[in-house]
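Only a single protein chain was left out; the remaining protein chains are all shown in position.
Coming up: chain A.
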């Protein structure tokens, strides 16, 4: 949606008399998003307030949605019992290892695709074939390959983050300004220097925006990875609560995932601000 002003539609077009001075009506502005702090927080708070009000007043039945205050209480119990960090610890390490593997592999393959015609011709169809596979469906296969322990969980998350990272990275490399590369060549820079000093920084905006998507997918896959053979972990906690129809605990777990998502996105925003300050 644009920020266009809507109040400028001219009223009745009366024929002006000759010689009268009228101000020119304003019809510019808009189409330029500006930062509006706190609006996001207000949206969250309003939605939660509506849920709380509805469940208390009874027009939302307790079976449809748990009371936000009950979810908060469950969360507090979880925290007080020390179980929160017992669940969070393994989850975060799975997320970190899996995403780091997938993203670093994805960026490397993406750059190779962007730079070499043969690798592009060979890999792009392969990536297109791998991308739509629901990675969750491959979990049993990963368990056979990498064992029921942490290996299969790392592999699932890595595989899930790999494909979107590859696609984002080679797109970003394709978009690097060719005149800058020609400039590098004309000054006799080595191939490796051109890649490191021109291609890589030039592709960074695209790689980072791809990272946002990849990491969100990593959080989604975390729950899937913990479906099999995980005693502790946010995903395991949610699935356990889900199978018992314990909605309060289910929602407490979901909230943790959401917060994780917001934190990851915030972290990327900070990285963007630091690395991409040169953008106009």
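Here is the rule we go by: a contact is a pair of C-beta atoms (placed from the backbone, for glycine too) under 8 Å apart; a residue touches a chain by one contact, two chains touch by 3 or more; residues count from 1.
In this text, contacts and distances are computed from a predicted model.
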Listed names "Glutamyl-tRNA(Gln) amidotransferase subunit A", "Alpha-D-ribose 1-methylphosphonate 5-phosphate C-P lyase", "Cysteine desulfurase" or "Nitrate ABC transporter ATP-binding protein", with the criterion being the UniProt name of the chain not displayed:
"Nitrate ABC transporter ATP-binding protein"
One chain is left out of this view; which of A:20, A:81, A:117 or A:186 touches it in the full complex?
A:186
Per the touch rule stated above, chain A touches the missing chain via residues 179-180, 182-183, 185-190, 193, 197-198, 201-202, 204, 276-280
